[in-house]
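Of the protein chains in this complex, all but one are displayed in their positions.
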Amino acid sequence: MPIISRGFKGRRRDDAPRDRVPPGQYVTDDFPVLSAGPTPHTPLDQWDFTIVGEVDERRRWTWDELRALPSETITVDISCVTKWTKLDTVWEGVSVDTLLDGVETSAEYLTVFCDGGYTTNLPLADVTGGQAWIAFAYDGEPLEPEHGGPARLLVPHLYFWKSAKWVRGLRLTATDELGFWESNGYHNYGDPWKEQRYWGD
Amino acid sequence: MEGAAVLGRLNWHVAEVADVWPETDRVKTLALDVEGWPGHRAGQHVDVRLTADDGYQAQRSYSIASPDGGPRVELTVERIDDGEVSPYLTGDAHAGDRFELRGPVGGYFVWDPDPGGPVLLVGGGSGVVPLMAMVRQRTANHDEVPTKLLYSARSWEDVIYRDELGRYGKRGDGLEVVFTLTREQPPDWTGFGRRVDRELLSQVAPPDLSLTLVCGPTPFVEAVAEALVGLGHEPSRIKTERFGPTGG
Partner (left out) sequence: MEALRLDGNAAAGLLSEVFAGEVTTAVGTCDSCGAVEAVGAIHVYMAAGTVLRCPHCEAVVMKVVTDGERIWMDLRGLRTLELAS
C-alpha cells in the first residue's frame, strides 16, 4: 500500500459531471503539453497533407488548399492517458470524411504520420463518420506549435495520443501497423471509457 | 511489483518530514528522515510521489540540497502556483507528514572534486539547489578545486541561501560566488544586473575551465550552454540539468 500524504488532493476539480469523465481520469482546466520530441516548425508554404498507401490515387493538399475546404467547429471532451480530461474544448478543423471523400480503398486501417516522425495507428472506421478532424484552430486561435500546430489530428473518442500533433498525412493500410506508442506498451485501440491504456487492458 | 525488491534497483522509500523552513517567499527547504537512505552524491535528485486518500498519485523530481551525511535529506522546493506537488510540499507539508521518495537518482550531474582544473557552477532560479549541495559538499570535504558559482535570480529577495552563500564567498578557500539579478537590483548593487549571456560568461568563466555544471529552466540552460560553446568551451565538459515545464 502506498503511503497516503495527509491533505494531498492534487490539481483536480471535484465538481466534474461523472458521466463525462472516463474511469481513472481527473478533470483539469489546464491544457498540459506533452511532447515526444522537439517541436517541428515547418513553414506553411512547405507544408502539405497527403493521403497515401492503399489508395487508388495519392491525394495532396497544400496548406491553402486544406484551409479552403469546408471546416467545422467541434466542441468535445478530451482524455489523455496520463489521466487528465479536459471538458468542452473547442476546435476548428476539416473533417477526415471530407478528405477521404472519393478515395477508393480496400484498407481497413491507417497510420497517421507527422513531422518529427511520430506515428499512431487507427482503424479506418474510427476516423470516418464524423469522428475525426484535421484541426488547425483551438479556442478560436490558430493552433499553437506546442499543441500540434499548424495542424493536428483530433479523434476525441480515443486517448489523446491518437490525436497526433504536427500531422502531415494518413497512410491507409491493409493490416494494422503499430505506431510510436502502440508498439511499446500502449494499447492498440485506446478507448478511455474501457480504460484501454496499456497492452492487455 | 510492489514489495518485490530486486537487489541493486531503486525502490520507493518512506520519507518523514522532520522540519520545514522558508528560504524565500516562494521557496522552502524540507528536511526529511528517510528510512534506509543509502547516502548520495551532491547534485543527485529524488523522485517524490504523493498519494491522495482516493489513490490519486502525482510524482515530481527535486534536487537534494544537502551534502551527503546520515539519514537526513534536505530538499529545497520552489512553489509553482499552478503546480501539483510543489504547492503541497511548500504549503501543506509539516513535521510528521509522510510521502514516498525514490532515489538518490542521477550520477551524471554530480560534484567532481578533481576534474583537473577550475569548475564553474551556473544556476538559474531554483536551479541553484543541486549546485548548493555541491558547494556544501566541497566545503565539508575541504576540496581545493577552484570553484565559481554564478547564480542568476530575479531579485535579491529571490536569492535562495543568500546568507550562507554570502559567507561562502568570503572564506578564501577557492570558492567564489557571483550573482546576477535580472529583474530588480538593490540600490547599492555592484554585481551583474542582467541575464547570463556570452559577454557575462566571458567575464566570469575562467579560460582554463575544466568543467561547467549548469542547472535551471530549460531556456536558461540552453542559452548558457550555447554561449559557453560559443566562447570555445568544449561541449563534453559542460553538463546540464534542465527543469521541465512539467515541474511543480
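Every chain is named by a letter (A and B) in the order it is written, and numbering of its residues begins at 1.
Everything that follows uses one rule, which is that a contact is a pair of C-beta atoms (placed from the backbone, for glycine too) under 8 Å apart; a residue touches a chain by one contact, two chains touch by 3 or more.
Worth saying up front: this structure is predicted, and the values here are computed from it rather than measured.
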Interface with the undisplayed chain - residues on subunit A: 33-39, 80-82, 117, 146, 161, 180-181, 183-186, 197-199
Where the missing chain touches subunit B, by residue: 1, 6-10, 45-47, 61, 102-103, 105-109, 218-219, 222-223, 239-242, 244-246
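The rule is short, and it goes like this: only the chains that are shown with their structure count from here on.
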Length of the line joining the C-alpha centres of subunit A and subunit B, rounded to whole Å: 37
Contact footprint of subunit A on subunit B as seen in their complex: 12, 14, 49-53, 55-58, 82-84, 88, 92-93, 97-100, 245-246
For the subunit A and subunit B complex, residues of the former touching the latter: 2-12, 26, 30, 32-33
